[in-house]
Each structure stands twice: as structure tokens, then as C-alpha cells.
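As C-alpha cells, the structure follows; a few thoughts come after it.
With one protein chain held back, the other chains of the complex are shown just where they sit.
For reference, chains read A and B in written order, and residue numbers begin at 1 within each chain.
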Amino acid sequence: MLLLLIRPRPFAYIARFVKVREQIKLFLQSTLNLKILNELSSQCALVLSPAEQEKMVADLSLILAFVDQIHTVPTEGVVPLIHPVNVGNLREADEPETTEPYNIYESEKIETVEGFYVVPKVIEP
Amino acid sequence: MKEVAPNWEAVIGLEVHVQLNTRSKLFSRASNKRTTTLPNQSAGLVDLAYPGTLPVLNRSALELAIRFGAAINSPIARVCSFERKNYFYPDLPKGYQISQNSQPIVGAGVFHLWLEDGRSKAVRISQVHLEEDAGKSIHDRLSNATVLDFNRAGTPLLEIVTEPDLRTPTEAVACFRQLRALVIWLDLCSGRLDEGAMRCDANVSLRTRGSKDYSTSVELKNLNSYKFLEKGLQYELERQATLLSNGNTVERETRSYNPASGRTESMRRKEKSEEYRFFPDPDLPPIPISEEFISRIRSSLPELPASMRDRFVEKYGLAPDIAYRLTLERSRAELFEATVKLCAAPHEAANWILGELTAIQKTQPSPPRKTSVSAKQLALLITRVKDGTISSNTGKELLRTLWETNLDIDEVIKTEDMSQISDSDQVELWTKTVIDENLELIPRLLKGEEKLYEFFIGSVMKKSRGKANPHLVRQSLERRMLKQCKDRSTEDD
Partner (left out) sequence: MDSFQSLTQLRNLLERKQISATELCEFYLDRIARYDQRVNSFVSVEPDEVLAHAKMADQDLRKGNCKELTGIPIAQKDVFCVRGKPTSCCSNILRSFIAPYDATIVKNISQAGGIYLGKTNMDEFAMGTSNQTSAWGPVRNPWDLDRVPGGSSGGSAAAVAAGLSPVATGSDTGGSIRQPASFCGVTGFKPTYGRLSRYGMVAFASSLDQAGTLTLTAQDAATMFDVMQGYDPQDATSVSASNFERNRMQHPLTIGYSGSLLQDLDSDIVRCIEAARDTLEQLGHNFVDVEVFDQDLALTSYYIISCAEASSNLARFDGVRYGSRANPVATIQEMYEETRSQGFGDEVKRRLLAGTYFLSNNSGENYVQKAQKLRRMVHDLYEKLFEQVDIVLAPATPSPAFRLNEQHDSTDMYRHDRFTVPVNLCGLPAISLPCGQINGLPIGVQLIGPKYCDEDVLNLAVSFQSETSWHLDHPEL
């Protein structure tokens, strides 16, 4: 009887282990440093001044600390909800329609040559 | 192709992009037909990613994708969903491409390749998915800037990805060629390589012969014609073989084939293990695909080239390579069958179609004004050659006339005075005249100079303006040669 009482309960063990792992994961995920910020900026095509970088690292770390609580919720077997409507619509008619002319207001502001949009040279091999 | 190195073998997989020939674009109502060469004129607000615009999937494009999947007998997804592939590039208007990464519309399947030696090879297709084409960046129009044309943006693309089951550049070309034949057959795509309607990239590596390693290290781009595909792969395999035999390793990278230099070049654009941040497109909820929808498409499929090929061999006794060539194009195969139905001469029909008709086709301006002659015309032509009304040479001439016009064959034969002259007296007369005109050549003819024999036959034919029955001409000339021989031997005696 005594033996039974002191015997560790396997489920509790697993639960504790999962919790520790969850915490490590949490810690890893909420670490946002300058290096990660620079990667993110480059993926977003943004440049930040050193002052902005410093502030952004602080802000984003705070945000991550806030959202990281999401990892504590067990979601096994839950189907992600991506769209609030279940079924999308198809365009039934494969008929070209003349859409509204797009460049009526923009033509003077955006650089074009002979109807082409122009951007700085993209270096290609 | 020369052996790369005896102990290495190539591992090649293809990624083939097929522009679907829908009337409007994949997600917008803008025209998908390039009726204008003016830049940015067939790009709508959606294609140009104007703020607030949204994509809606074109049903036709979905049907065409399923049609392809049904043709290669692959499983069709039960829902059609799209993901965003995020990256910045000037000709990518939204900053992401709508594509299918984790749920392709068509799953794994097999494409049976027919090889020249008559073998068939199973090439595994890993997936086929729908995505939108980007615009075009043009780098050489202005010296200091890149210009952009978004007419192509939003064109529906079917991307067909094969497993690296191809072992030689020749096999790779055969695969591209036969995939092209299939998509034209299914009426999915114009197949115009010169217009970029089909484009090809390859994943390529070398492995120790017999190894089971299917990993590929180099993605090779710009292989958009049979020639580029073959040359590009040949160059790349040799490059890799040289590296490996010198004890070097082949770097994982994307390279581009440069047709001018004949080399493959490392793409300077950094690929940096590209983080595309795929995620389901929130603008496009999944569209369920019912079994009934799929079976309706399946039942509307035409007979496929492979099955037709086997049937032609079995039913008409054609050689497999003849059957293969006949079934490269649907119009050709259909013309064959219809013709045979009318004239019951399969071998002749195959010869005419693959020989003269294909030759005429090749001389046509592109695109041709007319694709072929009718089965009725061809069958009658074959009959008239067979029954001796016209010579096969006349038949060839007649075929060209028929291509241009839509006349009745018998009428043409009559009005153009084309019918073969089988009047033996008339033929005798022409032969006699030719011999009389060339008496000095007779001794050499009798000694058996082959060329002179052909010259005499040709001269008689010329006299008849091509209409003498060549069979009769031969008979008549040989008779007269015998006579000459006899005459001369009596003289000698």
C-alpha cells in the first residue's frame, strides 16, 4: 500500500516533462534579437535606422512575450480555421471583360516608357 | 549523346510550366489572349494588384487542370485550395504568387514515355499544380533600367513536376516533347514554345551508376526549347562530371542555360534557401470538387495517344514507331483513322500523312492557315493512286493543290489533265522518240549504266509531262532495249 503511494505516477511525469519542454520552446521563441530583426526587415523590404531597430527589438519582444502564451494551449487534433466561410466562389464564366482602365490617374505619377513600367536595373546573370 | 563518364549516371527531373489556354485569366476577368503587343494592355486591375482587388478562381482553368490529371490517371484533390508564396520581385505584382504548395490539384501519377527504340518508360509525376504566371521583366530594352510588362501576369499555369527518373538528355527531351504533345492533344495549351506557352526547368545531378540516390543538386533554368533542353543538360552533365572526376563537389545552386555561350551559369540572384512563407490564401476559401464533377471531365476526355498508338498497331498492323509518330498530334491521328475508314489502306494512309503531308505542313507559315486536308480528300487521293488513275508524283502535286483549295479531287484530275496515261501505244511512241533522239547513248545503256536507265525513264516521263504511267514506261523501255540488243547482235553476226 505504501509502495503504491510513493510510486511516481507516470502521467504526472510526462505532463511535467511536456511543460518543461514547452517552457524551453517558449523561451527560445520569445528571443528576438537584432539579427532576427534584420532578417525580418529584409523579408519585408524595410530599412530601419539604428534607433528604430532598438525600439523595434524591444516592441517585438514584448509582443512575442504576449503571444507566446498561445503555446501553452493544447491543440492536438484541432483543425485550423483559415476562412470564416467554408466554401469559396468560382467565376463561372470564362469570358474576358474589359476592366476599368487602370492608368487613368496614375500615368503621370509612375514612371513609364512606351507603356512599360520602369524600375532601376535588375541585375540578372 | 556521348557517355558522360562510365561510372556516373544522370538523374534528371523536369518542371514543366504550361500556360492554359483559357479565355480569361486565372483569377481575373482580363483577357488571356494576347491580342495586342502593346505592353500592359491585357493586364486588369487584379493582375496589377491594385489596392482592394481580389482574386476569384476561373472555373475553366480548374477544369483544364483536372482534365490533365484525369489524362495521366492521377488522383484529383477533393478540394481546390491555394497558398501564397511570398517574395519581392518587380514582375510579381502582389509581392506573392498564388500557387499550390501543400495541396496540389493533381497528385502523384505516372507518365509513360515512348522511346525511339520502341521501349516505354514510366516517368513518375510527383505533382501537378495550378498557379498564376508573373509579368515579364525586360532588361535589355533600356541601358540603365528594367522595364515591366504585366500582360502575362495572371495567366493560368499548370506546373508539372516529374520525379528525377530521366537518365539522359535525350530522355528529357522526349519527356518534354511528349508532355507537350499531350497538353496540345487535350487542348489545354497552344504548345507554342516560341511564345513561352510552355517552359521547362530541370533538376539535374550525377550519381554513381546503380545508386538509388535521387537527390538533385542543380536547378537548371531557361531550357525552353528542345534544343536548349538537350544542350543545357549536356553541358551541365559534363560540367558536373568534370568537377566530380577532379574530386570536387557539385554545389547546390540554381543555374541558367545561356544559349549564346552554350554554357550554364550560376544565377547571381541569391536564393538564400528562399523563405517563401507559404500560407493558405485567405482570399480564396477552398472549393470542393465533387466526384461527379471529376467524372464529367473524365468522360469528356478524348482517346489518349498511348491507347490510340496501341490500337493502331493492333488493328491496322502498323509498326510501333509509325503508330507513335501518327499519334504525336491529335489532328494527325484523327485524319489517319478517318482516312482509313474511307479507303481501307492503312499503310498508304500512314505513309501519305507522315511523308508528304508532314512535309507540306513544315513549309507552311506559322501558324498555318489550314492544318490539313480532309480525310475524304486524302482517301480519294490514295484510291486514285492505287487504281492507277494518277501517279504517286502527281498525287504529291495534287496534295499541295488540295492544301490551298477545297476542290473535288476527280474534278481537279480532269481539269488539270492529271490522269495517268496508260495508253500503251502513246507510251510506245514517246519511248521510241526518246531512243531516236539519243541513239549515241544506246551502247552505254545496254552495257547496264544505271544512271542512263534513269535518264531514259525520266526523259520519257518528261515527254508525257509527268503523266505516263511509270510502270508502262519501264515495260516499254525494257522491251525496246531488248529489241536493240537483238538488232545489234544480228548486225554483228
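Rule of thumb we're sticking to: a contact is a pair of C-beta atoms (placed from the backbone, for glycine too) under 8 Å apart; a residue touches a chain by one contact, two chains touch by 3 or more.
None of these values were measured; they are calculated from a predicted model.
Only one residue in the set B:K94, B:H129, B:R180 or B:R255 touches the chain that does not appear here, and it is B:K94. Across A:L34, A:I82 or A:V113, the residue that sits in touch with the chain not pictured is A:I82. If you put the missing chain back, the residues of chain A touching it would be 29, 32, 36-37, 40-41, 43-48, 52, 56, 59-60, 62-67, 69-71, 73, 75, 78-85, 88-91, 99-106, 109-111, 117, 119-122. Chain B meets the missing chain through residues 45, 48-57, 84, 86, 88, 90, 93-96, 146, 148, 150, 275, 277, 279, 282-285.
The rule we apply is simple: only the chains that are shown with their structure count from here on.
The centroid of the Cα atoms in chain A and the matching centroid in chain B are 45 Å apart. Listing the residues of chain A that touch chain B in their complex gives 43, 45, 82-83, 85-92, 94-97, 99-100, 102-103, 113-125.
Against chain A, in their complex, chain B makes its touches with residues 22-24, 28-33, 38-41, 43-46, 48, 50, 56-62, 86, 88, 90, 137-139, 141-142, 144-150, 256, 258, 265-269, 275, 277, 280, 282, 284-288.
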